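Here's the structure we're looking at; comments come further down.
Of the protein chains in this complex, one is absent; all others appear in place.
Our next item is subunit A:
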Amino acid sequence: MAEAAWNEDTGGVVYRSRDPIGNLRIRVRLQRVTSTSLLLQQLQQLSFQPGQQAIGLATLGSHNTASGNPPEEEVVIGWQEKLFSQFEVDLYQHESACQSPLDRQYHQDILKLEKSGGRKNNRIFTYTDHDRFTNMEEHCQRVTTSVQEAPSYLAERMANVRRRRQERKPVESSVFKSRIVTWKPSEEFIKNNHVINTPVQTMYIMADLGPEDKLGCGDCEHVLCTIRVDSNGVITVKPDFTGTKGPYRIELEGEKRELWKYTLENASAVVQQDEEEREQRLFKDLYSRHKEYLHGLVGTDFEMTLPGSLRLFVNGEIVSAQGYEYDNLYIHFFLELPSHWSCPPSQPLSGVTQTCATKILGKDRVAFFSFPFTLEVFFTQEDELEGSLPQWPVLYFEVLSLDFWQRYRVEGYGFVMLPATPGAHTLTVSTWRPMEPGTFSELQRFFIGGSPELEDLTYARVPSTFKGDRLSRFGFRTETTGSVTFRLNCLQQSKAFLESSSMKKRMQSVLDRLGGFSQQGSVYNVLEAFQRARRRMQEARESLPQDLISTSTAGRDSHLS
């Protein structure tokens, strides 16, 4: 045999299809094997038993002559197409044997078949979803070698529930709205809901492998293939279609130990090329129309920044303040914009939170503010060759407490650099407050409120009035107080990102990425300087006495000649 190797892999394979399952066609080819190798094997076996040799050969010979060429059968089976076996034909021929409506239906079908000239299949037949066999198979399936294996409670439940529910409609959503909880679930309801319930339709392709003259005795039925389809288009075929792999084999029990081989092929009609194209065009059309619809709803434009500027957009939140000495805290904050930064005039750059009484969380006393602020600032690069890196905006804040007598105390100072990388940042900033040595000021703070304060909040970082090259705070005493938690969601927008991302450049920091501009700028500056120098040279040349130029040119001419 060309495709000699047997296919040993009889596991199930899952296919998915969105097309109607009615189009599924399977071609089954069943053949009895009478290969020489097998014959030899048999002969060898026989030679070990010399007494029986003559009989063995005789039976073999007679068998071969009787069957002529090995019997072969090929059938194309559609999804849930019923092919009757000899057994079923014999059974349902008589109306007295029919009990259920299905039986009677089969009886009618068989009578019709007889009239039209017998059935087209011989050994191969099918059991569809409605047949009794399908039920039995599910009930009696064993998974271990144990003889005493009984189906578990869950297996019983599953067998009852899982399969036969193809026609069940999905429950309408309006029913859900009127009644969310079923206070008295019925037996049926529990059955349906306590185990997975994917409705499956099953079909078995069978073969009657009995002797030629004794077809339909019922105990030689073998499953060739099991096909299960659920409503989501998942098709499980067990065993898989034999494509390039070899055929499957069935070895019969009994004295003859006949060997059968069979192949399974997917014989469903293939979609025509132009039809497939048309379908795809239809989908594309649909998608593009939906896209147009969305664009119609929202519009295609998007607000952009000016070229050469960076827009920093911060969705910020003052989350909480923890670890402060007094209760009823509030926070006052403002944003400092360094040079080259600007913001829309309508935007407030400062804010005050509500006053919040603290609660105990762990060891600390925390105040929850959940205070939103949005900052939208622009950075514009004007002159690149200044040589200094741009400064980033800083958020300064002070924490204050208000007591019962409406006196307030400074609880802490701090600052946050707005993050230079886009994304979500949660920052917890520790704060300090100025302190005077000695107990007097502390007593004053406790009894009548008020304490040393900073005149300028920017002293928390580098004072705005500071000029010099060394910042010293020696002589300034502070006391550590609590901390404030900020959550900042940063977005950056610039046309430079558009270019650099289209060039697939991934650079380290935003300054590098903005650097494209400065490079362009510097080239431009060099060019301009060159032009300037050249113009100056030309002017100088024109102002020179005419004869000097002429002599020099004459000299050059003489040199050249």
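One rule holds in what follows: contacts are C-beta pairs under 8 Å (C-beta built on N, C-alpha and C of every residue); 3 or more make two chains touch, one makes a residue touch a chain; residues count from 1.
Please note the rule applied: contacts and distances are computed from a predicted model.
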Listed names "Protein PEROXIN-4", "B9 domain-containing protein 2", "GPI transamidase component PIG-T" or "RBR-type E3 ubiquitin transferase", matching UniProt entry of the absent chain: "B9 domain-containing protein 2"
Which listed residue, A:28, A:110 or A:367, touches the chain dropped from view? A:367
Which of A:101, A:299 or A:345 sits in contact with the chain that's absent? A:299
Please identify, in ascending order, the residues of subunit A that touch the omitted chain? 294-295, 297-305, 311, 313, 315-317, 319-320, 328, 330, 348, 351-359, 361, 366-374, 376, 422-424, 487, 489-498, 501, 510
